[in-house]
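Supplied in structure tokens, the structure appears directly below.
As you look at this complex, bear in mind that one protein chain is not there, while each of the others sits in place.
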Amino acid sequence: MTLGLGIIGAGRIGRVHADTLTTRVPGAKLHIIADIHAPSAKAAADDYGIPAHSDDPAALFDLPELDAIVICSSTDTHTRFIKMAAQAGKHIFCEKPIDHDLAEIDAALAAVDAAGVQLQVGFNRRFDANHIRLKQAIETGEIGAPQLLHIISRDPAPPPIDYIEVSGGMMMDMMIHDFDMCRFLLGEVVEVFAMGACMVDPAIGAAGDIDTAKVMLRFENGVIGSIENSRQAVYGYDQRVEVFGSQGAASSGNRHANAVTLSDGQSVRRDLPLNFFMDRYMDSYAAEMAAFVQAIATDQPVPVNGQDGRAPVLMAKAGLRSLRENRLVRLDEIDGD
Amino acid sequence: MTLGLGIIGAGRIGRVHADTLTTRVPGAKLHIIADIHAPSAKAAADDYGIPAHSDDPAALFDLPELDAIVICSSTDTHTRFIKMAAQAGKHIFCEKPIDHDLAEIDAALAAVDAAGVQLQVGFNRRFDANHIRLKQAIETGEIGAPQLLHIISRDPAPPPIDYIEVSGGMMMDMMIHDFDMCRFLLGEVVEVFAMGACMVDPAIGAAGDIDTAKVMLRFENGVIGSIENSRQAVYGYDQRVEVFGSQGAASSGNRHANAVTLSDGQSVRRDLPLNFFMDRYMDSYAAEMAAFVQAIATDQPVPVNGQDGRAPVLMAKAGLRSLRENRLVRLDEIDGD
Amino acid sequence: MTLGLGIIGAGRIGRVHADTLTTRVPGAKLHIIADIHAPSAKAAADDYGIPAHSDDPAALFDLPELDAIVICSSTDTHTRFIKMAAQAGKHIFCEKPIDHDLAEIDAALAAVDAAGVQLQVGFNRRFDANHIRLKQAIETGEIGAPQLLHIISRDPAPPPIDYIEVSGGMMMDMMIHDFDMCRFLLGEVVEVFAMGACMVDPAIGAAGDIDTAKVMLRFENGVIGSIENSRQAVYGYDQRVEVFGSQGAASSGNRHANAVTLSDGQSVRRDLPLNFFMDRYMDSYAAEMAAFVQAIATDQPVPVNGQDGRAPVLMAKAGLRSLRENRLVRLDEIDGD
Partner (left out) sequence: MTLGLGIIGAGRIGRVHADTLTTRVPGAKLHIIADIHAPSAKAAADDYGIPAHSDDPAALFDLPELDAIVICSSTDTHTRFIKMAAQAGKHIFCEKPIDHDLAEIDAALAAVDAAGVQLQVGFNRRFDANHIRLKQAIETGEIGAPQLLHIISRDPAPPPIDYIEVSGGMMMDMMIHDFDMCRFLLGEVVEVFAMGACMVDPAIGAAGDIDTAKVMLRFENGVIGSIENSRQAVYGYDQRVEVFGSQGAASSGNRHANAVTLSDGQSVRRDLPLNFFMDRYMDSYAAEMAAFVQAIATDQPVPVNGQDGRAPVLMAKAGLRSLRENRLVRLDEIDGD
């Protein structure tokens, strides 16, 4: 059986999924890509050999050959398209975050449940070989009972200011991946304490956001964690995680384009790590889509469901409140936000 | 412009090229795959979505939609298909080695020249990020004038004995990649001294071959090199090269599926390196085919030509003679073999 | 000129200083070691070739050949011996922490000032090659303006419970080194938030202490830092620091007894890191004592003075209050404690 898919949104991430779905995802047939900006839809269709394209996302919901819709449009359109897809009986893959508003998210998840379709949220890092290996180290008992977690997540450069202005801020846009990683590795978090600052670019501060942050978290199982974010690591994309436990520790390093070491009169060195999330995580995008297609095709639960999409938004809100109020915030304080 | 291609041979390496040509090589259109074993051709066509398949390789030479033929059949058929393709005016990509016999090779190269087509030989490692980085370190002067070279090349496990019996032996089948690497990095070799033994499996010795070898080489430019081969590294595919020069050294390490380090009460460790040439070098297969397609499409010289295919065979012959006669062998002793 | 020294306290750390002073510190002459436990003093004198020993620490203050006293007795005796040494006009090297009580510390520092002698506090890690290199990376601008700091400090195994009971607790006894490292690398800290737990041994919790902790700190210069401590890393002494800045990052790794990598059918591994602070930091003990002797001999300020001894005690107190009250604590809240 081949799963029929359509993509809404032909921007950067929409093109990533178009690429993987047309070349690297077995059992998938990408029929169409839609974007309200028609030239983008056409360009993606041409570049990836997609049979059809459209400037009307709503048109996809009526196409009988589509089993699932991949939502890659801007965040503010996510819940609308989720609800429309659910009503049309289509399974849904939606990029992160589902929305910045918990009530909006809850309404969308309710529509999904009511329709009896499945929703997978695009936390691609769960499908990265490093992070999977860390989870395996935890789950097999290789490092004993987890006690401490530290996540380093640094981008090579900040996004444009106009993106930052609509992004929901560093916690909602960037650290949300790390909040998800916390849950993926070690389960639910109950308390958050955040410190943040604007150190990279004053324009980010002027836009009301931070570009540098550290967050401490207490997990339900007692583990104490921390997350570091910076919008700018001059040496490239820096993505490392360490879990320490009663019987050992597991630490992931960065990925590099080559494994060559150079020694000269100055230093022993290697080239910079992969510099961009699409280089670093390309395999994980293919793997998450393959997992989605496989789950739908075999009628199994998707590996990252709606609740997994909601929880990191809640954590981001707790982090933001901690920043504002300069105090430890319990996640159960937030739920009425 | 799109280049039309057909593949002859639907075995392991034929399928690798079918995979890359259908998904990862821009500007290529794979029309057909042929194999005298019809089910193999059909299976490959199904698996990679190739429009046609055939059990008659010769049929490809008449197809007008084919600009180039990719020869992946057994080594003893290479020169025959090269000559047929050349006569049909098709460009040619041929797997290594072209042949075990220098006269046969010369005849095939003459046919290629006479037809005015191009021939690229499948030394895929030249397209690997590690090896390219080493070459760049040499060519940019980053490590000064090269003085010493050491190549380690170890397979995870020996091939079946019946393969070994027709392979031309370890030097012609396995070390030939390293001989090519020598030339890729540092140019022509003038002298070879070899030591070899059967240490892994007595059956390999009984088949008249060795499974462990070390070769010392002197380059035209004075560099002193060495190559180590083993048919069996229990920890996986071990592929490392070090070039030492007047201003530094460049060393490549192995590639791993993840970059996770585990510490426990026994050791600080990581998982084994990639265990198989198709994992280790998959990107290089895509890159070599992209380079071939690009060169033909733009009418530029292919990056690994017939002479590059012939020279490592000559080196292997010198190595074999050194083994037999237990002495230093000059390459110019061989050319009448 | 040779500086005459006497040691008070012939326990573990007293013996370390006896060892370095008799073999590795130029310009020093160790005349005597005293311990109220006479056999310990004698054993140390025998083992390190010290001319004299005594069971009466007070006897040292009258010896004219002594220019300086090295105080290695239990923490509760530190300020008493500091004051006696100061009154006798002797320079002082005192192990960390000076005391658990800020008023006691202030009185001792006042006595030192009044006597016009110098006091160096035993924060040996400031003399470790890794930490010095990190500081150099910061001070030379190699990594630009510092933005984030993360310190990992884990012991191989917890000390005996009866030691824990008098130690002042994990923050005062163990993390105090990391608080000092914060100041050494990046200057003064203004705010502290701590999470801690007893995860290693319930007996530690029963003694009123924690064995696992993470602390977040804000520095006067805006840097956001964190410290992780565990009383038990099964793989050995784990001491790593990372400073991230606007132009790069500097990270220290652990030290190992050998630099051998082993590959087998299971993993690529190396032996565990140095397992004990005396292995890991032995060179730093020699270097700190050499720096002390050199400073006194040349009448220069000692590199780790009384104020450097006091500040980490203050930080530990802030950390303890944060733990108790589950909130961010400003250091200026503490000073009346």
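Quick notes
Residue numbering begins at 1 within each chain, and the chains themselves are lettered A, B and C in the order written.
One rule holds in what follows: a residue touches a chain if its C-beta (ideal position, glycine included) is under 8 Å from a C-beta of that chain, and two chains touch if they have at least 3 such contacts.
Note that the coordinates shown come from a computational prediction; the quantities given were computed from them, not determined experimentally.
Contacts of the undisplayed chain with visible chains (whole complex): A, B, C.
Across the entire complex, the residue among B:Gly49, B:Gly222 or B:Gly265 in touch with the chain not shown is B:Gly222. Only one of C:Arg80, C:Arg255 or C:Arg321 touches the chain withheld from this view, namely C:Arg255. Among A:Arg24, A:Lys42, A:Arg80 or A:Arg270, only A:Arg270 touches the chain that is left out of the view. Where subunit B meets the omitted chain, the residues involved are 144-145, 147-148, 150, 152, 154, 193, 195-197, 199-200, 212-214, 216, 218, 222, 224-226, 228, 230, 232-235, 238, 242, 244, 246-249, 326-328.
Residues 233-235, 238, 262-273 of subunit A touch the missing chain (whole complex, contact as defined above).
Where subunit C meets the omitted chain, the residues involved are 23-24, 129-130, 132-134, 137, 142-143, 247-255, 257-265, 271.
As a convention for this text, only the chains that are shown with their structure count from here on.
Ranked by how close its C-alpha mean sits to the mean of all protein C-alpha atoms, the top chain is A. Mean C-alpha position of subunit A lies 43 Å from that of subunit C. Taking the mean of the C-alpha atoms as each chain's centre, subunit A and subunit B sit 39 Å apart.
Among all residues of subunit A, those that touch two or more other chains are 247-249.
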